[in-house]
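The other protein chains are all here in position, but one chain of the complex has been omitted.
Going in written order, the chains are labelled A and B, and every chain counts its residues from 1.
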Amino acid sequence: MTTGNAGAAQAAVLDEGVASVAAPAARRRTGLHRRQWSALLYLAPAVLLYGLFVLLPALHTFWISLFSWDGVTLASWVGFDNYRRVFTEPLLRSSVLHALVLILFFAVLPILLGLVLTAILSRHRRRGMSAFRVIFFLPQIVPLVAVGITWRWMYADDGAVNQLLRAVGLGSLTQAWLGDFDLALVAVGLVGTWTLTGLTTMLFLAGAAKIDTALFESARIDGAGAVREFFSVTLPALRGEIGVALTVTTIAALASFDVVYVTTNGAPGNTTTVPGLLVYRLAFTDGKVGLASALAICLTVLILLVVLVINTLVGGQDRR
Amino acid sequence: MGRMQRPARVVAMAALAALVAACGGLTPGSGGSSSSATTASSTSSAGSSSATGSASGSDSASGSGSASSGSAGSSGSGSASSGAPAVPTAVPTDTIELKMAFTDSPDMTKALADAFHAKYPNITITTQYTQFNDYVKSLKLTMSSATPPDIVQYNAALKDLSAAGLIKDLTPYEQAYGWDTSFPKSALDMLRVDSTGKILGTGKLIAVPAGLSLVGLYYNKTLMKKAGITAPPATLADFEADLEKAKAAGLTGLSVGSLDTGGLHLWGSLLNVLWDPQAQRDWVNGKAGSTISTPQALQATQKVGEYASKGYFPSSANGTSENDSATAFAQGKSVFHINGNWAAAQLAKALGDQVGFSVMPPATAGGKAVGNGFSVSYAVSAKTQHPEAVAAFLNFLQSPEATKIEAEGGFLPPNAKAAPAATGVLGDLVTANQKVVGDDGLIPFQDFAAPAMLDALESGLQSVIGGKEQPQAFLDSLQSVWSEYHS
């Protein structure tokens, strides 16, 4: 799920090619294959819980999405009409669009920043890195609701962001950030950038640390500067890490709910609505449970598609 | 999901249908508790494409919880309102704890609960406050949970829940206690709803009022003087001239917080004074053929945009919450503020004699006093274990003790004759309330028109304030929400 590890999923897909060849041989040697049916007992509890609380509700969502239902009275069958509405109604369509814009701030920006920082920081070992790491991970462990409230205050009329702008002589730029039609989505997106940049940076630094130093040496002997060294050595080596980071952060963008819920709740106008927010709103306050379910299904399909695309793009050549 | 192959999906759906048949609680339509009729109709829908089903099951939930009045018949249409069996009016003497969820006037609500406890020490009422926006958002979830609060402050969302049998029909208690004579008729009629849950003003009684509410204009006398304004505005034109004066004096005219409510009160009040009250009521109540796409509503909406572009209220309105805008007015940051009587106690505490209240100035001099208002009223969960104790509390709302508390809370008590004389802004409120009631000018809140209306109003008004949406487009969007719900 969103809390789970999508990066792992990607790694797993990469891993599969190897596993399917190697594992059966290994198992045959262990001689455990005779006990195969009892092995199901180990698997059953997890499958049962997962099936009952994740897979079945997922199917049920699809089922509900075929009805017009207010959540209390009888439902009526509408077939795929709810899906038509997801694609045609401006409110629903724009929420998906906003989620796509958030990818820019949740995924692209943190990864670019992470790469720049890695380019500068990875060339040499530094003392005190473990302390920095503890700090940079901090936004990751804090509940997103708390992150949202914190930034709501940061962005407020008399919050720290405006205070800072005034301090550096940009007082004319101050405003209620979350109330501005053109900037609210950007402001919410930057909260994502703040939350995820530490993660991507640390991920890339860990990846860069694994690079054989000989590669750097030879690049330097060839007369490569810092820039060329980064593009010819570091960046290619980080391919896997970039894929993981991209998967994780993109899902975070598409399935965002917590931060939007507490900062803007979709306002102003509907400029910051995201699918997660509308699923909640449609199902539990507006009495459009079927429509909410259709949107949830569309969101999921979108996420699966994006993960698939990222896997193909980044994972393609890693398959040995 | 999306990539599941066709046969697999068929199998999955067949399995699901089987499971549905087995547990009877998984398909839409079954509401809370299941009934065999619901299961049958929804299972059959797996095969055929029409699943509208019969009207049965719509009241399936009313069978759960306490012994409810009226027979849980299968027709689902108003069985209780006529010939309801007598219910006891004796107040229970055993120790009882009631839970109460509410959103308006924390001080008054707490005082009412305490006063009731003082009168009947064996009954304790625990109050749970939730801020308005969250309250509306979570109300349906709260009331359909397994352990809903016994007493719940009325909101339009309860109409639908009453159709689903989750809200107690209070008509039998009305007859037993004789509320039809001890409460004003108009106040009770607002709280009646038909069996579909969509048409108001008729059918079973689902809540009892603790006081009438009213939205109007608060003004800061000190700042008025500073801006050269001599008296509260008598007409809308005066009001706009005053806003211009305030601007000229370097003051903020209006304090508006549209972050969470879209500046609903400003728009609603303008609408109230510009459009025919009965047409407004019909629209909110869902009378067939009503529309808000009218020249008057357009004018009201245009004014909101105009006030914003002229700087009559701060450009940060869309980033300011309703609560914050009241606080700003309380801190003397604006000359005027449009809000409900529930804010009176807080404002009186902060501003004392400096603050006054009047009805929204009418469009023409001597025009009728109108305003958005409803009542702070309380409904009862169908699942309550203590219907008699709850009914005793509702009856208590028109007692002299309660009347005093309600008046102090800034409300016009249901038992107006017993209200103590009030001074200051609270006195202004009583005067305004009486004027509006006298002119038959009370208009229910626009967001009551449909469950999705509040969201549409909020985002639409923010857009109008931000200059991002044309007033006519805004009204059209409201009307489409209305039509979808009332179709």
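FYI, a residue touches a chain if its C-beta (ideal position, glycine included) is under 8 Å from a C-beta of that chain, and two chains touch if they have at least 3 such contacts.
As a convention for this text, contacts and distances are computed from a predicted model.
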Problem set entry | Absent chain [UniProt protein name; select from "Iron complex transport system ATP-binding protein", "Sugar ABC transporter permease", "Heme exporter protein D" or "AAA family ATPase"] | "Sugar ABC transporter permease"
Seminar exercise, completed: For the chain not shown, touching visible partners are A, B
Exercise. Just one of A:Leu91, A:Leu109, A:Val244 or A:Ala267 touches the chain that is missing; which is it?
Worked result: A:Val244
For this session: Return the single residue from A:Leu100, A:Leu183 or A:Ala206 that touches the missing chain.
Result: A:Ala206
Exercise. Which of A:Leu49, A:Leu112 or A:Val309 sits in contact with the chain that's absent?
Worked result: A:Leu49
Problem set entry | Those residues of chain B which, in the complete complex, touch the missing chain | 1, 23, 25-26, 28, 30, 32-34, 128-134, 138, 141-142, 144-147, 260, 321, 323-324, 327, 331
Problem set entry | Footprint left on chain A by the chain that the document does not show | 1-13, 15, 19-20, 23, 26-27, 29-33, 35-40, 42-43, 45-47, 49-50, 52-58, 60-61, 63-64, 71, 117, 120-121, 123-126, 132-147, 149-154, 156, 158-164, 194, 197-199, 201-203, 206, 213, 216, 244, 248, 251-252, 254-255, 257-258, 261-262, 275-276, 279-280, 283-284, 289, 292-293, 296-297, 299-300, 303-304, 307
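Just so it is clear, only the chains that are shown with their structure count from here on.
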Problem set entry | Whole-Å separation of chain centres (CA-atom averages), chain A against chain B | 38
For this session: State the interface residues of chain B toward chain A in the complex, per the touch definition above.
Result: 1-3, 12-13, 16, 19, 26-29, 31, 38, 41-42, 45, 49-53, 55, 57-58, 61, 133, 136-138, 140-141, 144, 157, 160-161, 163-164, 166, 197, 258-260, 262, 315-320, 451-452, 454-455, 458-460, 462-463, 465-466, 468-469
For this session: Show which residues of chain A lie in contact with chain B when the two form their complex.
Result: 56, 58-60, 62-64, 67, 69-77, 79, 155-157, 175-181, 265-270, 281, 284-290, 297, 300-301, 304-305
